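Up next is subunit A:
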Amino acid sequence: MLRVEKLAASYGAIQALKGVSLEVNQGEIVCLIGANGAGKTTLLNCLSGVHAQRQGRLVYRGQDISGTNAQQRVKMGIVQVPENRQLFGPMTVEENLEMGAYLRGKTGRVGLAAEMEDIFRRFPILKDRRKQRAGTLSGGEQQMVAIGRGLMANPSLLLLDEPSLGLAPLVVKEIFRIIKGLREEGRTILLVEQNALGALTISDRAYVLETGRVSLSGPARDLMQDDQVRRAFLGQTVPEDEKPRPILGS
Partner candidate 1 sequence: MKHYLGLLVLAGVIIVFPLSVSNPYYLNVANIIGLNSIVVAGLNLLIGYAGQISLGHAAFYGLGAYFSGILTVTYQVNPIPAMLLAMLATGLIALLIGIPTLKLHGHYLVMATVGFNLIVNIIILQWDSVTGSPSGFPGIPNLKIGALVFDTDQKMYYLIWGLSFLIIILSLNLVRSRVGRGLRALHGSEPAASSLGVQTARYKVKVFVISTMFASLAGSLYAYYLTFISPKTFDIFFSIELVTMVIAGGIGNVWGALLGTVFFTTLPSVLDVFDEYKDIFYGLILVVILIFLPQGVLVGIKEYFFARKRSSDKDIQADDGGRVFSRGSSAAFCPPLGRISPDRTDDGVILSVRDVSINFGGIMALAQVSLDLFEGQVTALIGPNGAGKTTMINVVSGIHRPTEGSISFFGQEVKGKRSYYLAGLGLTRTFQNNQTFSNMTVLENVMVGLHAKTGKEFISSMFHLPGTGREEKAIEQRAWEVLRFFRLEDKGHWSASALSFGEQKRVEMARALAPNPRLILLDEPVAGLNMTETDEIAKLICDIRNQGISVLLVEHDMNLVMGISDRVVVLNYGRKIAEGRPQEIQKDEAVLAAYLGSVD
Partner candidate 2 sequence: MTRKIATLLVGLMVATVSQALAADPIKIGAFFSLSGPAAAIGTPTKLVTMMAVEKINKEGGINGRPIELIQGDAESEPTKAVMVAKKFINVDKVAAIIGPDLTDLGMAVKKMVEDAHIPTVMTVGGDPVIMSGGPLGTCHWVFKSPQRSSTAVEKLYQYLQKNNLKKVALIISSTTFGKDGKTWLEKLAPKYGITITANESFGPKDLDMTAQLSKIAAGKPDAIVCWTTGPAGAIVSRNTKQLNIKIPLFQCHGLPDPKYIELAGAASEGNMMPATKLMAWDQLADTDPQKKVIKEFVHLYNDVYNYNTQFPINTHSGYAWDAIHIVADAIKKAGTDPAKLRDAIEQTKGYLGVSGLYNLTTEDHNGLGQDSMNMVRIENGKWKLIP
C-alpha cells in the first residue's frame, strides 16, 4: 500500500533521515520503534507532507506522491495522529473532532452526526465530554480525542505517533486495544512507538530505526525476542568481567 524508498530528510542542521526504506501492506499494523532522536517523527511528517523530504520516493497505492502537499495526502487517506496529541486545546472535544473532517467539507453536528456517533461509540467517555475544552481532559482522554480526530478524516492509512506517550500503564493498554480494533476494521496502521514491547505485541511487522537508519526489520514476533531491540533502548550490556570502577556503595 505504501512504499518508502531511500527517504532522506534533515531537520535544521541535523540530518534526521539518512535513506530510509520501508513498506506497509494493506491491512497491516507496522510498527516503527527506536529511541529518541532516531528520526521516527520526522519520517511520519514526511509521509504527511508537512516536512520536506530531500531525497527518495514515496509510493502510495502504486502512485508516486512525493510531490503532493499535506492537504492532498489527507484527501488520499493518509492521516496522522501526531505525537503529544496536538489537540486544539481551547476548542471543545466536538470541535476538535470536526476539524478531523475538515477536508470532507461537512460541518456541524448535523452533517457529521453519523461519524461523530461512531467516534462516541468507540470512546463513550468522550460523549460526556463533548462540550468540554479539549485542553482540560486527562492525558488518556486527550489521546482518544486525537485518535478520534484522525478517524474523522476516514483514513485508509493511519499514522500514529507515540500514542502511549505519557499515559498511565492501564490507559496504554486501552489505547493498544483500540489500535488493534482499528486493524480488525480493515484499516492500515503505521505505528511509531517507544514502548517497544507493547507495540510489538499488537503489530504484524516492525522496523527498528537507529539514528536515521533502519537497523533491523522483520515480523514483530521475531523482533520481540531479539536482543538487538533491547540494545537499541538500554544500550550495550556493560561486561561484568571487566572490573568496573569502584562505585559508590559497592
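The candidate set was assembled so that all candidates are chains of the complex that A comes from, given by their letters.
One rule holds for everything that comes next: contacts are C-beta pairs under 8 Å (C-beta built on N, C-alpha and C of every residue); 3 or more make two chains touch, one makes a residue touch a chain; residues count from 1.
Treat the numbers as computed from the prediction; the structure is a model and nothing was measured.
*Asks:* Need the partner of subunit A in this complex, chosen from 1 or 2. Which is it?
*Replies:* It is 1 that touches subunit A.
*Asks:* Considering only the defined contacts, which subunit A positions touch candidate 1 in the complex?
*Replies:* The contact residues of subunit A facing candidate 1 are 6, 8, 10-16, 18-22, 35-37, 54-56, 162, 164-166, 168-169, 172, 194-199, 201, 207, 210-211, 213-218, 224, 228, 230-231, 233-238, 240, 242, 244-250.
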